[in-house]
Each structure stands twice: as C-alpha cells, then as structure tokens.
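On to chain A.
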Amino acid sequence: MSDNLYLPKIGRIVGINEETQGARAIKTFKVEFPNDDGFEHDCGQCAMLSMFGKGESMISIASSPLVKEYKQFSIMKMGRVTSAFHAAKIGDFIGIRGPYGNQFPLHDWKGRDLVFIGGGVGLAPIWPVIQTAIARREDFGKITVFYGARTSNDIMYEDDFEKLKASAEVQLSVDAPEEGWPGYTGFVPANLMDKAPSPDNAIAITCGPPIMIKFVIQNLQALGFADEQIYTTIENKMKCGVGKCGRCNVGKDYVCVKGPVYSWAELKSLPQEY
Partner candidate 1 sequence: MVNVEEIRDYAASLLEKEEVKAVLGFRRGSASAFAEPCTITEVGEAASLVWDPTCLNNLALYLVKDRKQQAVAKTPDNRPVGIVAKGCDSRAVGVLLQENFFKREDVVVIGVSCEGTGVVDSNKLSDKLKGKTASRITFSGADDINVSVYGDETETVIPAQEILADRCLECRAATPTLHDVVFGDTVEARDFNEPFHAAKEAESASEDERWATWEHHFDRCLRCFACRAVCPMCYCHECVVDSTTFVVTLGTSAEEKANRIRWCERSANTSESAVYHLTRAIHLAGRCIDCGECERVCPVNIPLRLLNTKLEKEAFEMFEYQAGHDIEQASLLSSFRDEDPNSFIR
Partner candidate 2 sequence: MSNPSKTTEVQSFEPRIVAFLCKWCSSAGSDLAGVSRIQYSANATPITIPCSGSVSPMYILSAFNKGADGVLISGCHPGDCHYMEGNYLARRKLYLVKELLQFIGLESERFRMSWVSAAEGAKFAEVVDEFVEDLRVLGPQNRLKAKP
C-alpha cells in the first residue's frame, strides 16, 4: 500500500498559529505523523495536504529540513480546502503526501551572500531556506531578508523575525503609511531598490504575488543581478503532484515535478503561463 502514490499518509495538527487575520487570513500549522511514517524534505519542496471530504491542495513546506519532529505549513484561506484548514483544531487529522518538486540549490551557494525577498504568504516557500541558512550561518556571507505585507497586522512569522535579526539583516515594509511603523513604507520592489543590495557574489531568492515577483526581478536586474543569480518559485494549480494530471504544465515542464524552484535563467526559457 505504501507504493500507492495517491494514498496520503495521516498527519495530525499539533500546533496552530494565527499569523494574520481578515478575509485572506493566514494560519501556520505544525503537523506530525502519528504513525511514524513521515518523510524527509528539502528546501522549497511542497506537500499535498488533504482534508478528507474537501479535497487536496499543494502547500509549500515552510519548516526547515533540519526540523525532523514536525512539518510546518502556512496556509492562506482561499477556497474549499484551505477554509477547512482554517476551521481545524489542534488534534485534527489531515492527509499528507509528498514531498513533491525540486529544491533550492542551497549547497551550491556556499560562501555567497543571500538576499531573500518575500511578500505576503510568499514568505512560506523561502522560509525553510532562510532557516537552514541561519542554522549553517558560517557557510554563507551576508544574509538579508526583505519582507513586505499590506499592513503591519499582515506580517507573518512576526516573532521569528525578531530572532532572525540576530543573524541576518531584516528589512520589513508595509504597503501604506502607518503611524509608528519603524520600517519602510511602500511596496517590496521599491524597498529593494531603496536598500540596493550588492549583486557581487550574491544570490537573490524571491517569492510573493506574481505582480511583486515581476517587479522584484526587474529591479534585481537593474541592480546588476544576473539571471543565474535570481531564484523564484512558481505555483500553478496542481492536482496530482506527480507530473501527470497536466494542470501545472508550463512548456515541457510539469511544475510539480520540475519546479517549483526556478532560476530566472531557467524560467525565461519557459512560456509565461504561470
């Protein structure tokens, strides 16, 4: 039965953290495998989560591969499955299969500066990379994390950012002016230009809403980042996760297998159907 790739493993929710509230609320779930049949994953990989009776959704694994006890998922309330997650309580059971997709080539980045640029719930896919890089702090040069949200209430992982400041430069932004906001006011791409990180020996990793990614990449190029220095993830609608159902197909790639992590050099060669 274990070789049946469509049969999910059972996971149990052991922690729920309300990240942001409102119509597009985000909650972070810690999930354990009560049957001890969990799997290892790499930075950037995803898992197909299910609420039985509602369906499945492909969600980025937001915890570092170094964390073995549980897997973490940050889920924005958007539709049928994600709403069911938002209604779930600690102790509830879910289905989980994976891991799916490729990974950020973190090992190739030894000795380089890392610039992370996240927006909204798009922080989740790059969060395990940040965590792993911090855990292996001596392997990398300067680490900078840009993150922007619509308002200060919409900032994910707020507590973790405080801890992060010890080992990385953190640049937070909100879209609109707010009284008492200490960080940058404006969109993420503008904040990036404002701080202008150096492209020398650096890798930029970005994820967020499609429109943000578009301008971040433009700005990175303006700052002198080469296509090979820019990494992002793309998320298309997925159903199977194993390169068969055809929904996430972009060019010759099934994003669920060949993606979701792409360097801009690779992504440029694909049709813009994401």
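Everything below uses one rule, namely that a contact is a pair of C-beta atoms (placed from the backbone, for glycine too) under 8 Å apart; a residue touches a chain by one contact, two chains touch by 3 or more; residues count from 1.
How these were chosen: all candidates are chains of the complex that A comes from, given by their letters.
Note that the structure is a prediction, hence the values are computed from the model and not measured.
Undergrad: Which numbered chain among 1 or 2 touches chain A in this complex, counting any copy?
TA: 1
Undergrad: Mind pulling up the chain A residues that touch candidate 1 in the complex?
TA: For chain A paired with candidate 1, touching residues are 23-24, 54, 77-80, 82-84, 86.
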